[in-house]
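Only a single protein chain was left out; the remaining protein chains are all shown in position.
Naming follows writing order (A and B), and every chain is counted from residue 1.
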Amino acid sequence: MWKWLHPYAKGEATYRLLGAWLPWLSGLAALLMTVGLVWGLFYAPPDYQQGDSYRIIFIHVPAAMFSMGAYTGMAIAALIALVWQIRTAEWAIAAIAPVGAVLTFVALFTGAVWGKPMWGTWWEWDARLTSELILLFLYIGVLALYYAFNDARTGAKAAAILSLVGVVNVPIIHFSVYWWNSLHQGATITKFEKPSMPPEMLIPLLICIAGFLFLTAALVTQRLRNEILKQELHRPWAQQQLGVEVNHGV
Amino acid sequence: MSVVLEAQQLTSVRAGRTLFSDLSWQLAAGEILHIEGPNGAGKSTLLRIVAGLLQPLEGNVLLFGQPQREDPEHWQRQTLFIGHKPAVKAELTALENLYFQSRLDGVQLDDPWQLLETVGLLGLEDIPAQQLSAGQQRRIALARLFYSQAKLWILDEPFTALDTRGIDLLHQRFAEHLEHGGALLLTSHQPLTWSGERLQRLRIEAADE
Partner (left out) sequence: MNNASTWQLISCIMRRDLAVALRRRSDIINPLLFVVIVVTLFPLAVGPGPDILGRIATGVIWVAALLSALLGSERLFRDDFLDGSLEQLVLLPAPLPALALGKIIVHWLLSGLPLVILAPLCALLLKLPMDAWGVLMLTLLVGTPMLSAMTAVGAALTVSLGRGGALLSLLLLPLFIPLLIFAAAAVESTLVGTSAYGQVLLLAGLMLLTLTLAPLAVAAAIRVSVN
């Protein structure tokens, strides 16, 4: 049944397929991000409580959402890599992790920036921010493990195991951190949640979310293409692609 | 003569280097396959693939016609692998190491003292292995060969650190194993002094850089 997927286990077919998607993904990303951000940052009405400083949510919320989404994607790639021994999936882990890590960092940074005008401090142990911080460490761990080995395949498999261990823990960590936060009644910066959002704010937010989705997808696709090329450099199709003859022994 | 071990189109790439590709060979009962080649060429990798510690990039290994992937446990019960490192616990004495090792091999040692004597360790049995010489530690590891009933022996550099007496002892034991229909796969940089017929050689060269 899955025979049609078999060519994509190797590099070349996937490279070409991703190459076909990439312009669409990038185009949509650019379009949606521009529309969403311009609308949200300049045209949406100010919040009656937080004034203009709430506008950071147009970046913070999608970044946080996809930081977790990317981790899930990475874990799925890890599962495929381990169970079916598919090399493209191994490379996908390395492609997704840095993008996810950057998204997490953006979420943290924008969360901190949001906090400053509200609470006067650059950092509060808010449930979401704490959870994002831990997620950042999980991403860095996966990357560190991936590149710690001499043999790339061994590193990829180790990172895959770690991603799966992480993905099981992420909901547990999330739950425990939120619970801890409620226990200690810490400051909640991110109380600005969906229920009370009027459509003038909701729509640009949704557009930004869609924009981040395509941005993440485009970045991951580009990174995966690069990784495929790098790993398959010894094969003729890759050398042709680069228009370069690679000398053995380099 | 029954084929004990068969390799089909084995290909292995490690750390970006292709060690061997499309390698096929057979090993029958009563035969030795001696894998030779320069250091780092891939001899140990081949052995480890056959033992089941490593997966080849492509290809299959079959024991008595059955692929390794299908029933690894069955494979493991029939195979004895001794790698580069002797797997001797430094803190335990020779006797304790033998005791645990034989249990792990599923063997009840009736007379451990006899075994110690055979491998030339009688009198050293109460000393923690870390205080023994490299050759003596290797003898503890090789003692497994003297009680093993596994059909296929896979040995990586078994003669390391052994003196001539030790080497002769091993040769004798190999001969007995082959008489009983066993098969042997080994690497060694030293040339094997062995009477020709049942010996096959396989040479793995480093790829031209």
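In this section, a residue touches a chain if its C-beta (ideal position, glycine included) is under 8 Å from a C-beta of that chain, and two chains touch if they have at least 3 such contacts.
Keep in mind that this is a model prediction, so the values were computed, not measured.
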Chain not shown, its touching partners among those shown: A, B
Residue, one of A:L25, A:A107 or A:L162, that touches the chain absent here: A:L162
Touching residue (missing chain; options A:W125, A:W179 or A:W237): A:W179
Residues belonging to chain B that touch the chain removed from view: 51-54, 73-74, 76-79, 81, 83-92, 96, 100, 103-107, 128, 149-151
Hidden partner interface residues of chain A, rising order: 82, 134, 137-138, 140-141, 144-145, 148-149, 151, 153-154, 157-158, 161-162, 164-166, 168-169, 172-173, 175-177, 179-180, 183
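The rule is simple: only the chains that are shown with their structure count from here on.
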In the complex, chain B residues that touch chain A: 14-16, 55, 209
Parts of chain A lying in touch with chain B, wherever the complex brings them together: 85, 150-152, 234, 248-249
